[in-house]
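All protein chains but one are shown in place.
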Amino acid sequence: MHPKFKPPYLGVAYYPEDWDKAEIDFDIAKMKEAGINVARIGEFAWHKMEPHPGCYDFGWLHEVVDKLGAAGIGVVLGTPTATPPRWLTVAHPEVLLLYNDGRVNHGGRRHCCSNQPLYLEASYAITEAMAKEFADDENVIGWQLDNEIYENGIGCLCEKCQERFIRHLRKKFGTIENLNAAWNLNLFSQAYDRFEDIPLPVNAWVNPHHLMEWKMSQNQGHIDFMHAQADILHKYVKVPVGTDTMPKGGFDYRELNSKLDIIQYNHYNIPENLHETCFWFDALRPLKDVPFWNTETATCWNGSEFTDQSIKPENFCYVNSWLPLVMGAEANMYWLWRTHWAGHELVHGSVLDSSGRPQHIWGEVQKTAADFQKAGDFLNATKVKADIAVHFTSLNYYMWESQPIVADTQYQPRMYTDFYRPLIDLGLRPDIVDYAQPLEGYKVVFSPMMMNLTEKGLSERIRKWVADGGTWIVGPLTDIRNENGTKFANKPFGMLEELVGESWLYGIPDMVGNVTAAWSDGEEFAGNRYYQVFEADSDALVSITGGHSAINGKAIVLKKAYGKGQIIILGSFPSYKDMQKLYKLVLADAGVPTCRTPDGNIMVSPREGNGRRGMMLAEYANKGGRFCLDEPMTDVLTGRTFEGEIELKPYEVLVLEA
Amino acid sequence: MHPKFKPPYLGVAYYPEDWDKAEIDFDIAKMKEAGINVARIGEFAWHKMEPHPGCYDFGWLHEVVDKLGAAGIGVVLGTPTATPPRWLTVAHPEVLLLYNDGRVNHGGRRHCCSNQPLYLEASYAITEAMAKEFADDENVIGWQLDNEIYENGIGCLCEKCQERFIRHLRKKFGTIENLNAAWNLNLFSQAYDRFEDIPLPVNAWVNPHHLMEWKMSQNQGHIDFMHAQADILHKYVKVPVGTDTMPKGGFDYRELNSKLDIIQYNHYNIPENLHETCFWFDALRPLKDVPFWNTETATCWNGSEFTDQSIKPENFCYVNSWLPLVMGAEANMYWLWRTHWAGHELVHGSVLDSSGRPQHIWGEVQKTAADFQKAGDFLNATKVKADIAVHFTSLNYYMWESQPIVADTQYQPRMYTDFYRPLIDLGLRPDIVDYAQPLEGYKVVFSPMMMNLTEKGLSERIRKWVADGGTWIVGPLTDIRNENGTKFANKPFGMLEELVGESWLYGIPDMVGNVTAAWSDGEEFAGNRYYQVFEADSDALVSITGGHSAINGKAIVLKKAYGKGQIIILGSFPSYKDMQKLYKLVLADAGVPTCRTPDGNIMVSPREGNGRRGMMLAEYANKGGRFCLDEPMTDVLTGRTFEGEIELKPYEVLVLEA
Partner (left out) sequence: MHPKFKPPYLGVAYYPEDWDKAEIDFDIAKMKEAGINVARIGEFAWHKMEPHPGCYDFGWLHEVVDKLGAAGIGVVLGTPTATPPRWLTVAHPEVLLLYNDGRVNHGGRRHCCSNQPLYLEASYAITEAMAKEFADDENVIGWQLDNEIYENGIGCLCEKCQERFIRHLRKKFGTIENLNAAWNLNLFSQAYDRFEDIPLPVNAWVNPHHLMEWKMSQNQGHIDFMHAQADILHKYVKVPVGTDTMPKGGFDYRELNSKLDIIQYNHYNIPENLHETCFWFDALRPLKDVPFWNTETATCWNGSEFTDQSIKPENFCYVNSWLPLVMGAEANMYWLWRTHWAGHELVHGSVLDSSGRPQHIWGEVQKTAADFQKAGDFLNATKVKADIAVHFTSLNYYMWESQPIVADTQYQPRMYTDFYRPLIDLGLRPDIVDYAQPLEGYKVVFSPMMMNLTEKGLSERIRKWVADGGTWIVGPLTDIRNENGTKFANKPFGMLEELVGESWLYGIPDMVGNVTAAWSDGEEFAGNRYYQVFEADSDALVSITGGHSAINGKAIVLKKAYGKGQIIILGSFPSYKDMQKLYKLVLADAGVPTCRTPDGNIMVSPREGNGRRGMMLAEYANKGGRFCLDEPMTDVLTGRTFEGEIELKPYEVLVLEA
């Protein structure tokens, strides 16, 4: 923990390069008034730090850091590599991203290629200069590398990206013969004689395996760039280093953060899709032992040259500010403190408007700041605890992106709506886990839409974990591709039939409801889009009731024993109602209590640590909701004690300690 | 007035280059039969006038002009610069427009760049050759420069356009430091070291101020081109020179027409959006003392390689032909006389079809011609008179285009539907005025969506006009940007708070109806998309009733006294009903009678001049409608006398003289 500035942090992004000194003093005074204790600065100010190549000017930045520190506001410093100055791209236009419709121009952000040596060289130089300059600054509580780095669609197509791709393929496949064989390139006479002959994955009916590897290679370029910056900073600074990323399923956040110290995450979800943010918090929390930072969220609305958003309901800002902490973070930071007076994001929500007057959520910000302080002691002592794990991996993300199998079946949105939302609405807190997360300690593991199971020996680890007594829900469309995204040429699954026997019959797409099905208790099962059909036996939980004589009576959900554990095969995309029914069946069996939030609406987060125990509850649907306490608990925000069934008001937050 | 051909003119576009001599003789005879007294010719016939560079052939054109004149048909000659011949672009391909997706090819129209010297040189040469050739031709009643020149999206991206842009910026900002400061280019490290380093506004998240200046620079290129052509013609010809333009809000029609003699305008609106044409007639009329020409409109439908339009109701052609004259023009011309038999616009409506047979609207054209003659004396003596002015300027158009603030809020369509239509439906005739129009003589001035008020000292002139007793309706979203399109860094408005005090609180977007409001009489106010929220006081006309505790009870429409005048602040986009309610309130107060058209449906145009006085009424909704006359008047078309409440039949036109 930082010696001077203690979490929890309520922070803001601030752009002192935007304002003259009088306004900066005004702003810092207002931050104090609001209760802000962290400011993120510097991320886009490369030109002001290095107005000419190699000529640095950090005086203005020191002045701001000093003033903030003096006001009791810790500083997160950003390396400004997302916004290289024009002098770089005028001298070396080749460092600009090369998209398929042309070379990107200067003027926005992230317009340079992470594989271009001269851009990297300039980036590392400014990073090192900053690192040296602020290495021992006691007001700096952490660093942020770059800003929202991620692959944009197919990404950059420059020569250096192509070179990286060739290296990536060479490393993965060794010889071109191996690649031809792995991708079945006899087909369509696609076979290559040399790695160098493989074209860019554009302007063609692109091979899906080719496309998948390209996307992974692009991704790795960004990761390498972040790692190199982290290495530089680690030579000089002791406070944690991270990079603020967005909800991009393609990123391997484990790999990205492997050389970083703290996970930083930006979210811009709104009341209607706030559960998506929860998904990501549940996914980031397990990756490191230290709490993560929510580095950006909007106070009131998003907006660039225009906004299509609306004023949010009373107290949404309050509950949204709490949400990261409920889910395991130690910081929530707003983007941004004061709306720019010129440039790109003129109508974005903020704490102060451009003219310096408070936005209408000023009161909610102040209340958040005060409540954070009240809960700090409990939060710093305890951690979130989950019984259930749901798999979600970047390799599978890329696989779904390159071969979506059935229409309207993107991996990330389907995870949100079909599998995650029905679970949290039962009052449960899952970890969203990747290929490497140990399974020990979880009572139930769910691997939906996980085409490939073989990353780093995962399938063997699952097999062992089930054999030892775990309950594994598998499917739909899990274990059907190898690590290259191809099918198995003579069997339908990678390992599933070894565990449950050869019962698989057909894969049936159905967009229009031709197929009907029912639970074994007779209730209708409303599957959709795809049916994996299995030979029926006594373990069928759901069977087909109509569609074609070849499939009628066959099973689509079935339960099989394996070792001391059991395997529940889910062979279709379930309705919300059917998914909850399956969860209740399986979780009850595995000893996990469900149904603690009869209305949904409440984010539930059990916490324990340092001999203390409790639970955070956040009503996040603006409808109110009930929760059933097992034992009496006290809300550290108000001192009130609760027991039994309690009611939360819309957007209410309780920090309960047993 | 032309010595030989007197207005009002009923004209047609004609393409003699399309037809052999026998067909031309046939066509001219039919024009006479129809009552046509003007033909627009020559606009696309460059190649026939100059088949090889520098070799002119005007014989065929003289022959046609002579034949038309002999038939009593005056001629408007077009300079053919919209359609440069292939010999120019084969020799100099660089003169072709360079769009972001490639260089434009020969074959259509307006395919050359207004900033390319060799295209300009060739254009000026053909213009001068024509001017000399027809300088003293008594059958020529006027000239049209080019055809429908305007900026197409982002426009041309050639080197010459980029050079013009750099000159434009250099002229406006002087130094690159000034530009960096004006646009706040510290942000995102956007700052430029030299004007030459500013890229084209494409392939980037383009800075809105950059984008706005680019569009204005493109626009000015077209204006300079037209001015240079006008200068050439003015050396030789005495009849009026104009250029036929389209309803493009980005054009500064005042600047464009400053060197031209007559405003020419083309409209292709249909029954469903005819009020948009009225808006433009109201906008063009005030710019010059001489009546304008409606140079193009369809007789029956538009169509290029295909049409998606339908046969229009009986007498629509008749009322549409009258509309320009109702609104202050002295000419209405059809596009086109006879549909082409080959090429691009094979299914466009006309007077004769390609085979020379009359279209079904033949009778309506003949009746129009006859009625024009009956009304000529009264029309030539009088002019339209308006009490109300509504602001609409090209600078603000570009500002909205580059930073639309809230979704679904384009300046031009919003002007039509939200502010103009509710006004004319009350039976009122406004002038749509730009930054330079003197305000003296208007009882009410309305400046909606006028982000910037500072053009050519306008804000000071408004302040003085209000102080002297004017009634000014201001907003929504008026006076919130300086001339560069940036916000004011420490105040929300440019001058408004100096006039009404610092009462502004918040700007609230709302696409979904979270905010509710009511008039002070309790009636609901149905605002939408954006709320400018002010501290409430006794002058509140409309207050917020729900949305967020910070805004509840605050004002969004309020009335403030200033000097001898008053200021009505409109803080949201009103519904049609609410806008009419505000108009009635304000206009009654300012002594302007409203509600003379209880059904809407009627375009009302008071006229006076040369000691004569009257009023033109045109039912333009095809539903019939009533009008309340203050005094008895006589219809010069039929000799009938009317008084009190009169009823117009669908598409009826009355030319009433007191």
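Letters A and B name the chains as they come in the text, with residue numbers starting at 1 for each one.
Criterion: a residue touches a chain if its C-beta (ideal position, glycine included) is under 8 Å from a C-beta of that chain, and two chains touch if they have at least 3 such contacts.
Predicted model, so just to flag it, every value in this text is computed and none were measured.
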Residue of B:K6, B:K32 or B:H47 in touch with the missing chain, whole complex considered: B:H47
Among B:L77, B:C113, B:A230 or B:I361, the residue in touch with the chain that has been omitted: B:I361
Residue of A:Q162, A:N207 or A:N332 touching the missing chain in the full complex: A:N207
Candidates A:T417, A:T454 or A:T486 - the one touching the absent chain: A:T486
Chain not shown, touching residues in subunit A: 100-101, 182-193, 197, 199-210, 402-407, 409, 484, 486-492, 504-512, 514-515, 533, 547-551
Residues from subunit B at the interface with the omitted partner, ascending: 15, 17-19, 23, 44-48, 51, 80, 83-87, 90, 99, 101-109, 111, 301, 303, 305-314, 340-344, 346-347, 353-357, 359-363
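Here is the rule we go by: only the chains that are shown with their structure count from here on.
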Gap in Å, rounded to a whole number, between the CA centres of subunit B and subunit A: 50
